[in-house]
Structures are given as C-alpha cells and as structure tokens.
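Have a look at the structure that comes next, please.
A protein chain is absent from this complex, but the other protein chains hold their places.
Let's turn to chain A:
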Amino acid sequence: MKSREQEYKEIFIAEALEYYDALNRHISELERKPQDDQVLAEIFRLLHNLKANAKAIGYLQISDVSHKLETAFSLIRNKELNFSDEVVTVLFDGIDLLGDLINNIDNDSFGEADPVLLRNLDIIVDSLSDSTIELAKVQKYNTSRNLSLSDLIYIQIKKLDHLLNLVGELMIDRDRILSISRELENDDLKSVSSHLYRITEELQYSVMDARLVAIGSLFNKFPRIVRDIAVAEKKEVNIELSGQDIQIDRNILQIITDSLLHLVRNAITHGIEKPEERIKKEKPREGQISLTARSDRDNVIIRLTDDGKGIDLKQVKKAAVDRHLLSAAVANELPDIEALSFLFEPGFSLAKEVTEFSGRGVGLDVVKNAIDSIGGRISVDSVKGKGTTLTLQLPTSIAVKGALLFEVDEIFYAIPLMHTESVVSLDKDELHEVGDVLVANIKGETITVAYLHELLNAKETAMRLGDKTKLKGQVQDIIIVSYNNRKLGLIVDKLYRQQDIVVKPLSKPLDKIDLYGGVTLLGTGKVCLVLDVPAITRYFTNRR
C-alpha cells in the first residue's frame, strides 16, 4: 500500500504535467496570435495554479520558476512587455524548464535549474526598457524530447459503480463455485476455486480502493461555510477539523454531504449562543465546533461537537407527550438517551416548542433517512448548557457488508452487523410475557423481544407477540438489534454464521417494500433476504 504522501505526490505530478502540456499548447497559439487575451488569461491561470500547488507540496523550484513566468506574462498582459522574438524564446525555455523540473522531481541527480535561463527570465521581468543587457544564449539541453503520457486518468464515478456491481455479481458466483467444489471433492476444482477466491477478493478490494476519497475533500469546505453562517447569525464560531486523511467511499461521502451541512448549520443557528449570551454563561466568547473523522474497523466515525446550549430534554419529552408519541407517565421515566431519539422522529422537528426553546431537530429525520439508506447509524448526545455531539457511524463501502445469517420458517435471512448489538441464547423461562410483548433481562438491561416468525408470518390481525407458546424448543437464539437508541431482541429459528455479503437491491416492483434492504445469493444458490433493521423496528412499533 502506498503512503498517502506518495499518492499526493503522484497526483501533483500528473496534474503538473497536464498543466505543462496545456502551457505548451497555449504559448504556441499565443506566438501566432499575440493579441489573444483569452489565451493569455488561460496561460496565466495555469501558471498560477501550478505555482500554488507546487508551493503547497513543497517543490519550491517549480513554484519559483512558475512565479517568474507568471510575472512575465502579467507584464505582457499589461502591455508593459512586448511579445518579441527574444522574449518568446526565453518564455519557451522557461516552460521547458518547468517540464524538466516536473519530470525530474524524483531524480536527485538532476541538480539545479540552469542559472543562465533563470537570469534571462529575471532580465525580461526586471529590466523592462533597458535593452542594453544582452540575453545570454541558453544551452539547449533537451533537443531529443521524449513524449510521455500522464500516469493518472480521470474516470466517471458511474463507471466505477458499474465495476463494483460486476464485482458483486462475481463474488456471488465465486461463493457458489466454492460451495460446489466442496461438494464434488475434486482436487483440481478445489485448487482453482480457491485461487478464484483470492483473485476476486483482491479485485474487490482494488475496486473499493479506487473509489475511496479523503474525507478532507468534504471537511475542508466547512471553514468557509461556518464563517458565512456565523456572520449571517451574528455569532462567533471557530471550527476545528481533524481526520481529513481518513478515506471513505466517494458515493457514501456524496450521500452524507447534505446531511453534514444540515447538521453544521443546525449547530451554529440553534446550538451556539450569541457572544453576549456566552459571556453571561461564562463561556468563551467564540463558540467551538469540531468535526472529526476516524476509522473504526470497517467503519468511519464522523463526530460533530459544539459547545452551545445543548438540548433541553424536558422540552423534548414535553413535545413527545404533546404529539401523543408517549404518555406523560412513561415520559417521566424515560432514559435520556431514549428521549433524545425522538428528535429523529419524522415531523418531530416541526414542533414549535422544540425549535423555539432548545432549538434542535429541524429536519433531523431527513438526515436520519439519508444515513439509514447507506446502512449507517446516527446518534446524539447532549448536555444542557454544555453542548451537543452527533455521531455518524458510516460503512466505508456500500456493496459489501458484514452480516449475520439465520433462518426463520425455512427462509434464509441476513441482518447487517452495523445494526446488531449482540447475540444471546436464552432459556424460554428467562423470557417473560409482559402485556403483548416478551421481555428479557439481558446483561442487566430490560429488552423487548419478539419472535421473528410471528412478526413476519402471522396474520396481522392475529399476531401474538407476547405468547410464549408460539416459540419452538427450549433455548432461544436472540439477535439484539439496535435502531435509534432503542434495542429489540429478535428470536430466530436457526442462527448460522457471520459472513460478508453482497447486497443486491431488489428490482422493481419489490423495491418499494421497505422491510427488505435487498437480497443476496448464498453459496448454495439459495436466495437470502436482507432485513432492513430500521424498517423492521418501525414495523414492530407500529404494529398496533
């Protein structure tokens, strides 16, 4: 694996060579049409970018030569320098020198730029009218010019999407072949299929790698955005970024772009207080927002923290009761973390009392839907008066997901690991019939449990989730899923294993059924339904 620095360097070189080619093209054109302002402006732009890029990455010679050329062209543009034959030669030499410098970045023996040429450049720039100083002849050292093409190409993300889909299909067939080869006990087939396995795996990681971008490409836009919003809101806000180097699938970054913008805007408009208010509360005048990214196994965690006024839980609970989402008695006992999850309820944000007083939650359900759609999770933590933290847990790649495989009523299902908390086996006696649900004490926590067979297959009017007699056998395998800070135990018939699966979206017209996040094919060729945890927990809550 190449280091990040090496990668940046390669990108710089490829871009610089592109600039070099364009400069050559434009200066040749300019020689024919010296009065063309557009060409001149383009040359100017190219040199300027090259100078800035080279300086940023630390190639001072390149930035220095670009600067000299830029100055010369600005004089030409201002008609202070004539585009005469002599000058043209020097400029051509200068651009050639740029090309040589770029091509020899890695070549330590290349040495310094030709001092004569540099002096000539200085002469045309500095001694405008004084033509008495002779331009020295430059030794042409690159008479035999090598033509070379760039090492980088631009590619449409669509093409990478297609490639990733194909890899997904290939992986499904690979698993099938692997499973057949085990059944057939043929050594040749076994060895070739294990080779196929390794190659597809490498292919998969290569394609996934090609789609990765640095999270900084999004983060770095925020300082300016924060500044603009802060000015509009008459607030003083400082944003701190970290983890810009963390890499993530480009499409995932695309999907969360709007959400993140929304959350940052919320943090400033509703979280951070006005300077005078902050001083009264003995907080520093300037509000702090921090946006951090870090890798966590296969996931990327993005965290947005502000030191604003935080969320008033009392108001949240009151709003939830007012909207009949829960009873007043339940609200009093509700743990903070569960109360906060109401912020993500659709339409909840519109509650006037919330936006006025604690002022959070405008369109948080929209953000949640976006995160759900890529199989991520979002959680919120807040202390009144101190600030709020939003945590986004995102997959690094869309196509391949770790999942738990299991069986209910002879149908294979998978649940993405992202939404599973733990798996436990409980004796039937440890499950208790409470009202119309089952409840269990799991690791000191009271968790609602449902028999998935009953939840999925019983007639909706006759569904009896609180009836233990429906269960088969004495010991029950339970997958504990979690969504929006609420945990739910799902009893399955047979628990298989953990496996990486390629989720294929359901095709029309089934794509409208939100209970399923998609399907996958198992090595046996059997279809396996991928349950969507957000939808199944919603279905459970709304079943009445």
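Everything below uses one rule, namely that a contact is a pair of C-beta atoms (placed from the backbone, for glycine too) under 8 Å apart; a residue touches a chain by one contact, two chains touch by 3 or more; residues count from 1.
Just so we're on the same page, contacts and distances are computed from a predicted model.
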| item | value |
| --- | --- |
| Options "Chemotaxis protein CheW", "Peptide/nickel transport system substrate-binding protein", "4Fe-4S dicluster domain-containing protein" or "ABC transporter permease subunit": UniProt name of the undisplayed chain | "Chemotaxis protein CheW" |
| Omitted-chain contact residue, chosen from A:86, A:100 or A:173 | A:173 |
| Of A:119, A:504 or A:538, the one touching the omitted chain in the full complex | A:504 |
| Chain not shown, touching residues in chain A | 169, 172-173, 411-412, 456-457, 504, 506-510, 512-516, 519, 521, 525-529, 539 |
